[in-house]
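Only one protein chain is missing from this complex, and each of the others stays in its spot.
Right after this comes chain A.
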């Protein structure tokens, strides 16, 4: 098997490991946060939403294990408390995260024009470091390598989450 992680029929594949861990987390969340539509407040909804989001990232990190720096960083953050999570993942609300990322883009745009090509690379590398878990501790070479793996895992994560959501919606 050339690349066992890609095969959907392989029970040991990243995709199936992630699916199992994530589904277990979803069940746990459901059990500990039972809701009925009349009594749940918007705040409760946001809390649960954030738990699902964190569970998704942590489940993927668990499926990857400790062989990658980004997954180790994610697992470390998960173990080290709520406050870290709030700082790093932000809020679940859509408008909040959009505002934050728009604000960042606006600010950096002005500086971008003044830099030459080489500084571009550094500037973008800094941004990338903030996006990849554990990125700030990595040198440029590791950062690119970890980023490639991180993106592959994020794509798998999104696909599985979408399948689960579509399935539940039927």
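Note that contacts are C-beta pairs under 8 Å (C-beta built on N, C-alpha and C of every residue); 3 or more make two chains touch, one makes a residue touch a chain; residues count from 1.
We adopt the following convention: contacts and distances are computed from a predicted model.
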item	value
Protein name as given in UniProt for the chain not displayed, "BHLH domain-containing protein", "CCR4-NOT transcription complex subunit 11", "Pre-mRNA splicing tri-snRNP complex factor PRPF4" or "Proteasome subunit alpha type-6"	"BHLH domain-containing protein"
Chain not shown, touching residues in chain A	8-9, 11, 15-16, 19-20, 23, 26-27, 29-30, 34-37, 40, 45, 48-53, 56-57, 92, 94, 97-98, 101, 117-122, 124-125, 127-128, 131-132, 139-141, 144-145, 147-148, 150-152, 154-155, 157-158, 160-165, 167-169
